[in-house]
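Every protein chain except one is present and positioned as in the full complex.
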Amino acid sequence: MGIEEKKLDDVYRDEYAFVLPDLVIKEAIAVIVASIGLLLWSMTVNAPLRSIADANKTENPAKAPWYFVGLQELLVYFDPWIAGVTVPTLIILGLMLIPYLDVSKSGVGTYRLRGRKAAASSFIFGFSMWIILILVGQFLRGPNWQFYWPWEDWSVAKSAEETLVNMSQWSGMGLLALYFGLGLTLPKLLYRKFLQKMGVARYVAAVTLVLLMYGVVVKIILRLAFNVRYILVTPWFNI
Amino acid sequence: MSHRLLFSAAMIVFAALSYRVFQDETRKEWIEYQRKFQRIHESRLQAKIKNPIERTNPSSKEEWEKQLREVASTPLRLRQVFLPEANIRDLCTTCHLGIDNPLFADAPEPFRTHPGEYLNQHRVEKFGCTICHSGQGVGTSTRAAHGRQDTWFNPLIPKEYLQATCIGCHETPHGLKGAEKVEAGRLAFSKYGCYSCHSARGFEKLQKFAPTFEGLKDKLANERWMLSWLRTPEKVRPNTVMPAFKLTDDEMRDLTAFVLSLKSESAYPKVDLASASKTEGERLFTELGCKACHSTSKDEASLARRVPNLSDAGVKLNANWLFEYLKDPKAYNPETPMPRLDITETDRKNLTVYLMSLKASRDIVSVEKLTTKGASIQNGEKLVQLFGCYGCHRIKSLDKAPMPGVEVAEVAKKTLDELPFGDSKVERTKWDWIYNKIKNPKIYETKDMPLKMPQYQFEKEEMESLTTFYLSNRAFPLPEKYMFAATPGQRAALAGDRIITESNCRGCHMFEENVKPRIDQFIGLKTYVPPRLVGEGDKVQPQWAFQYLSKPVPMRPWLKMRMPTFSFSYEQAQSLIDYFSITATSPQVARAPYVLLPQREEMPKLDIDMGEYKVRSDKCMQCHPISVEGGLPADVKLEDLSINLMLSKNRLRFEWIKNFLRNPDKYAGAGTKMPYVYYTPDGAPRVSDPEMWIDLVSKYLMIMDKVPTPITEEEKKPKGPEVDWTQMEEY
Partner (left out) sequence: MTMNRISEKVTKSQIWRSIFRHRFSDTSRNRVLTVVSNFFLHVHPPKVHRTGLRITHTFCLGGLTFYMFIVEVVTGVLLMFYYRPTVEYAYLDMRLLEHSVKFGVVMRNLHRWAAHAMVILVMMHMLRVFLTGSYKPPREFNWVVGVVLLVLTLLLSFTGYLLPWDQLSFWAITVGTRMGGATPFLGADGPFHSVLGIRPDNDVRYLLLGDTAVGENALLRFYVLHCIFLPLAATVLMLVHFWRIRKDGGISHPL
């Protein structure tokens, strides 16, 4: 028995702990607390059920499930093939590539963001944008996808008529070239280490993805501030 | 240790919540109702068992006791009526447990027995509840079941509009017991001409409701009348059915200009009225029966709303047009229900002079300052379409235009969220929406949604019944076996009733016992008024009725008042005969075609002689002039005369003659001049063997081919032994 006790003491001093009971009891508490929350939620709020589906009666606004409302919100600023297909594809692809593009070894297993500023800021920016788009789409959009503050009455119709302009062919192409050109070269010029550490392939992929993400915001700003409809108009697609 | 504490605490909370969920499940509203129902049911059954009257009858007592045992052992459970083919799943009987149990006639809701006799025809197991009542069949809380949730589009219909759903299965509510309100709605829909703008089942292909605009220019004395009419129709004729459009001066000018610009083919030469007499015209107006339909007093409501009030004829009409119109109204407007009177030119002149002297509302019309000078005909045409004038008034160029108003079925189909309430404060239910729309058609108007419907003057009951008519007026999507097409009887009644109402037959004839025709108040003598038509199907032969309706021939030539020529079509005459036949006492009595029963060849000579003898001896000819050529008996007052007996064999049904001879008052209406010959009014025989005599006289009338002469003094003298005819039965 003496030997056993001694060994146990050693183990406690160790930086590893037994799963039983230390982890298991915490898991059990988490599960029970989650169950309580879920049960309370279910007892107080009923899942929505509207009148029966009718293809002849359009809901206005017809909103996608909340987790896709962010994409729907992007439809204001982009054509469906970008907002509904390209953006989500790039998001999934970009998320999957993160571990292969981020070469920094620092900050593993801790909430310390020092030494990984570029990666962290990009990710947090994208995550926040996602949340904000969802919040705007879910709570601030009314009939015909018009903007309504929460205290505004939906039954008061808002006129949708804004005159939107397309950028001219050359200025649009110029802007895109400038954006991506500068975007690809500036980080390299400002932080010489980047390219060295990452290698060309990683660098181009990472910077392009980040540029695309900020590009979405740039387009939103262009639209809101200057009523720009399309930056680039081609016979096949518009951006 | 603190972890264990936290874990235990969390577990306790979780257990408590779970217990609460279980508890909620056993405390459902319907469970409480079922417990309560069981208590009431048991106490009522026990009262029955203790009741001394029930006790004396052992079998019924046993029955009650058996029921009591059943009640005590019934578990609490959801009950449902499930009819897959009709897509019905109604759990209503989970709470409405006494719905078909007479014990609960005075029980509190939700247990009370279903009122009325509806359930006898519509068994709960076969129809469920929501077909008629709407609501959410699968709901088990009051709020959900009665459909008072935003997400349920079909809430329980309140009692006052409940009959609305009858016409979801029954093609027509006409003559349907328990559907009186929706039938009243149907009648109001017809009475106000709603069908002119709103198409509805059963109102297809009808004539335009109001006077035609074609040739209006010829009809009117001048444009001033029309302008003042458009301004305030309700002032010019207080009881008019023309609704108020509330037009601006420009709109009135343009509309008038357009309507009066419509071309007309006919010419109306100037008529010389110098020789005509207004007094004579006034007398004719009553004597010819014009008054049966037309009123000459401004404030009086006409009997039928489509019949114009003539109090302002002298202000409105052009005398030349009127003179021609009286000759043949259908020449001016083929769709008019006004019949042809077939009167002499002098009479027409006299009537024209009289009518032109009626000048009510002159004070309103004469001060009208507006003229059509400078008005735009093109704009007028647009306005006619905008306001939908062409819905009621015919304009040839717009014959193919779609109806101006919304289809009734379209309203019936709409769910609450599709109805535009505008900025109104009207309660958010479908029936309130419809009711208020009818009451005040512009109530939901907003800037984006201008509404055109004009304002009508409805009674409150009319608005309610119209709402009922509108609420659910469409065939339900149910299997064939739920659908009740109109019966042949209903169809005939509908068609006949429409013609009778359109032609205003009730102005002259009594169709229903105790509904006096309007003409009665102007004609003193009963024998001078047009005949009552109660039980007409029992009385006349269809063949004769058809001929008479197609082309009336004088029945009582000594009268001034004539049945005018309505020019009924073949179908219309047939419809009227069908109508008489279904309103008759029984189909056997009024069977069609009529088979002539007695034939001269089949009758023994003795029967014919006896019948002839009785007719002669009872002096039937004294009041019934028998000569076909006319030649009235000299010694009888005109008011005592009746119809030529020679007409009987082609006109009257054999059975009816016999009934009439038995009880004249019953078959010709109280006050008939026909004496009781065979029986007293109490039914006691006046002659020996009255049935034999009635039979013989009736048979004789059916074969009579020459005029019997009155019995001469010679014949009255006794000749030989007195023959006792009553002993001759064996012949």
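Order as written gives the chain letters A and B; numbering starts at 1 within each chain.
Convention: contacts are C-beta pairs under 8 Å (C-beta built on N, C-alpha and C of every residue); 3 or more make two chains touch, one makes a residue touch a chain.
For clarity, every value in this text was computed on a predicted model and none was experimentally measured.
Note that of B:Thr151, B:Ser366 or B:Ser688, the residue touching the chain absent from this view is B:Thr151. Touch with the chain that is not drawn comes from one residue among B:Gln136, B:Ser311, B:Ser503 or B:Ser642, which is B:Gln136. For chain B, the residues touching the absent chain in the complete assembly are 21, 25, 78, 80, 87, 89, 91, 136, 138-141, 144-145, 151.
Listed by residue number, the positions of chain A touching the unshown chain are 4, 7-8, 11, 14-24, 26-27, 30-31, 34, 38-39, 41-43, 45-55, 57-59, 62-68, 71-72, 75, 79-81, 83-86, 92, 95-96, 98-100, 102, 104-111, 113, 116, 120, 123, 127, 236-237.
As a convention for this text, only the chains that are shown with their structure count from here on.
Chain centres here are Cα averages; for chain A and chain B they lie 70 Å apart. Of all residues in chain A, only 21, 25-26, 28-29, 32-33, 35-36, 39-40, 43, 49-52, 57, 157 touch chain B in the complex they form. The touching residues of chain B, when paired with chain A in their complex, are 3-4, 6-7, 10-11, 13-14, 17-18, 20-21, 24, 151-153, 415, 417-418, 448.
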